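Removed: one protein chain of the complex. Kept in place: all other protein chains.
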Amino acid sequence: MMRFALFGAGRAGTIHANNIAAHPAAELGYIFDVDQAAAQRLAARLGARCPQRQEEVWQADDVDAVLIASTTDTHADLLRKAMRAGKPTYCEKPIDLDIDKVSAVVVEASAYDVSVFVGFRRRFASEFQQMRRRIQEGAVGRVESVRIVARDFEPAALAYLERSGGLLRDKMVHYFDLVPWIVSERPAEVYATGSCLIDPANVPAGDVDTAVVLLRFPSGALCTIENARRSVYGCDDRIEVFGSEGLLQSSPAPSHPLVHFTRTGIVQGGFSQSYSEESFANALDAFIRAVGSGAAVSPSLQDGYHAQLIAEAAVESLRINRPVQLQREP
Amino acid sequence: MMRFALFGAGRAGTIHANNIAAHPAAELGYIFDVDQAAAQRLAARLGARCPQRQEEVWQADDVDAVLIASTTDTHADLLRKAMRAGKPTYCEKPIDLDIDKVSAVVVEASAYDVSVFVGFRRRFASEFQQMRRRIQEGAVGRVESVRIVARDFEPAALAYLERSGGLLRDKMVHYFDLVPWIVSERPAEVYATGSCLIDPANVPAGDVDTAVVLLRFPSGALCTIENARRSVYGCDDRIEVFGSEGLLQSSPAPSHPLVHFTRTGIVQGGFSQSYSEESFANALDAFIRAVGSGAAVSPSLQDGYHAQLIAEAAVESLRINRPVQLQREP
Amino acid sequence: MMRFALFGAGRAGTIHANNIAAHPAAELGYIFDVDQAAAQRLAARLGARCPQRQEEVWQADDVDAVLIASTTDTHADLLRKAMRAGKPTYCEKPIDLDIDKVSAVVVEASAYDVSVFVGFRRRFASEFQQMRRRIQEGAVGRVESVRIVARDFEPAALAYLERSGGLLRDKMVHYFDLVPWIVSERPAEVYATGSCLIDPANVPAGDVDTAVVLLRFPSGALCTIENARRSVYGCDDRIEVFGSEGLLQSSPAPSHPLVHFTRTGIVQGGFSQSYSEESFANALDAFIRAVGSGAAVSPSLQDGYHAQLIAEAAVESLRINRPVQLQREP
Partner (left out) sequence: MMRFALFGAGRAGTIHANNIAAHPAAELGYIFDVDQAAAQRLAARLGARCPQRQEEVWQADDVDAVLIASTTDTHADLLRKAMRAGKPTYCEKPIDLDIDKVSAVVVEASAYDVSVFVGFRRRFASEFQQMRRRIQEGAVGRVESVRIVARDFEPAALAYLERSGGLLRDKMVHYFDLVPWIVSERPAEVYATGSCLIDPANVPAGDVDTAVVLLRFPSGALCTIENARRSVYGCDDRIEVFGSEGLLQSSPAPSHPLVHFTRTGIVQGGFSQSYSEESFANALDAFIRAVGSGAAVSPSLQDGYHAQLIAEAAVESLRINRPVQLQREP
């Protein structure tokens, strides 16, 4: 049994808490949140302890692993404490919105032999697991191009967006982790462009609500990622990988399985209005299995750092409107 | 060059006239229709002769082939004359609405060595050509089931329907030719049921506008054919053949290639509101090639007779509401 | 809390036991199975009691509802006991393979005021829930035709099939419940035909492995149902309802969401090799809600009886190769 201490009792924390409780090889020992009422409700329902002071968690000797799902500004500090305490840690992305702070955490981590898993959950959607495996098996031959479009159903509130770090750091960063993992290659250059098209009043200063990023890989392969904050037909998340031997394509399933033949056309269900939460449980399971078996966790702290480095380069590219080179070994 | 005498200058006759004129190995010598004005217009446009009396056609010594596209009640008589004149003949279906007259023509034909092609054109749609070939190649293994649905877009006028012989003799008969040809087996038994559902005022006495026919083959394979006179989403013509190794399916293409993602669903074009005329030209070409090379024509007079025998048995089944056995060798 | 006594700890019983345990308004009080070891394992895992003698269940005063998932030959007897004990009951289909015994149970039930739900779970698949609702809303106008094809992936073992009552009583019967419910009309006539095509050595005497049934409704609507015991591309379960205003179609989702564009074609995932168990939980939930709120359960005992009456008529039709009329008020 892997006994978890969970930080954060908000939306993500609650999902993780339920998943830990339901996992046959895990149990929920502690929940801590600055919102003590929220933490207590969750702890009471799931039979976990709910200390008043964070220190109690770090001092407990019955914690096997840490899960950080608190607000972004607390991640780096909690992660440091977990590393120092020698606890394998699942940390929600991003590690910090300030890339220098992330870099400092990465440097410090090199001094410890602790597994740190960064919660880029999209890797654990079953379609992307399959896509990566089939590409490795040669289904498309040599990869030449990746095309992604990912659009939310409805924009989040401005208050949320302002804390998010912006479209490139918040949403596009998922693909900065996903794509190199799927195609087994890290990009060498990034170019980003974007616009405020949906609702300029709902875009934080300096940010965009629609963006296209172009990644160039050392092999010459090209990747185009388009993101937008709104799509009236539901969450649009389509990926295709093209190569010398063909194309693999992933699309969302229609929101319902009926097809309606009418006077004016043949109508299928649109896409779902919210993202599946399936990948939360799969990511947790991957973390538990890796730690349990002594294998390397993936996505690692280094992976999370790389994804954020690409995001920072994209932000810089968007600002100066020129391609930005990525360091080979950060 | 195969020089044709064409009987009939109506809708089908006009299509055939144009196709003969456009065929590189054919030319249109004569057009005859009791509507002399229609025949003359067509003949003038295409450079054919337009005799006043039918006898002139039969006496002409520069006719290589005959195409009968006049009204159904004239087919048998013209076909007899063509056989007696030794002319290879393309005869529109049906040979006659009276199965005894058809039988008499078949008997008489056995005395002549003349190619008679019956215009069951659906065989020449490219999807069914492919379907038959792939089934023969083993794409579905041993055939176990055929499922067909075929619905017109809008019902024809009552006046037309009253001369048509009814839904089973007029429309379903196409599949009584098509299915045995596709699966290379003739049915042993037929059961038919039907209803007047669309517009009872537009159905001839004793006829139906919606019908299901079940064919049983000596191999045990089963075939279900559903026909209806109206479908608001266009001409619906779907066939699937299932067997021990899989399924082959044919569906109409959408009427246009755009897909529209909207707030209420993903919309494709419906089916076309009219049937393609592609198969007219393909059927003519098949006739010309077979006659030109001395090969047997297909569908032959015997094939046409068989399809009509199944239709008659289906009509009888509909009347008595019991399955009807089909003679093995008519 | 609705406290259940469960009969049967086999495959279906285990699924039901888990669903009862997971349901927020239910709890599992008792499990009984003649295989006591199986019952004990399940009871131990889920915290239920496991009496040695069946009588203990009927004497217990803390049972609110009964779920019968034991072997078919025990259903009628258990159902009678449950009715006499005044317990709302969820009974797996069929009530009994002998229609006379079913009839006797129905007659006896009229003397009691007890809710009896018969487990025709297919009603609770989300696609059919939607299909019925949309047809009631007028999505296809007046219903004129229903076309169903349902094929298993691989045939069950002969030993199972021999106890199943045959293809029409075991598998087709699901659609004899589903179709009248979807189209809100009961059929008036049934015609059945079938063959042994897949593996004659694996078919019980007198049974078939491939069948087509034709239902005729008082409104004139026609329904064709094709069933087979094997389909190499997975469980094929497609339904379409056609009417004056269009068509609603339901198909299985592909087994995975990737599309592969290759030199030889565009390849999607086939259908799943096993049926979803989602409908078990939905059916249980429907039972609990109906009983909890005092509403009529659906499918009721009467519904289950009707479906079996159609199956019996289909078996008779298959035997005599003629359509069989269905009694209007059984």
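Should a chain be cited, it is by its letter among A, B and C, assigned in written order, with residues numbered from 1 in that chain.
Here is the rule we use: a contact is a pair of C-beta atoms (placed from the backbone, for glycine too) under 8 Å apart; a residue touches a chain by one contact, two chains touch by 3 or more.
Model, not experiment: these values are computed from the prediction.
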Touching partners, among the displayed chains, of the absent chain: A, B, C
- request: Kindly state which of the options B:142, B:260 or B:319 is in contact with the chain not pictured.
  value: B:260
Query: Which of these touches the unseen chain: C:112, C:261 or C:275?
result: C:261
Field: Per the touch definition above, residue among B:45, B:134 or B:289 touching the missing chain
entry: B:134
- prompt: Which of A:30, A:90 or A:233 sits in contact with the chain that's absent?
  reply: A:233
Task: Could you list which residues of chain B touch the chain missing from the display?
output: 126-127, 130-131, 134, 139, 245-253, 256-263
Query: Touching the missing chain, which residues of chain C?
result: 232-233, 236, 254, 260-270
Statement: Touching the unshown chain, chain A contributes residues 142, 144-145, 147, 149, 151, 191, 193-198, 210, 212, 214, 216, 219-222, 224, 226, 228, 230-233, 236, 242, 244-247, 321-323
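What we mean here is this: only the chains that are shown with their structure count from here on.
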- request: Determine whether chain A and chain B, two copies of the same sequence, contact each other through the same residue numbers or different ones, counting it as same when over half of the numbers at the interface appear on both sides.
  value: same
Message: Can you tell me which chain is nearest the middle of the complex, judged by mean CA position?
response: C
- request: For chain A and chain C, let me know how many angstrom lie between their CA-based centres, rounded off.
  value: 42
Statement: The distance between the C-alpha centres of chain B and chain C, rounded to whole Å, is 43
Message: Between chain A and chain B, what distance separates the C-alpha centroids? Give it in angstrom.
response: 60
Task: Name the residues of chain C that each touch 2 or more other chains.
output: 245-247
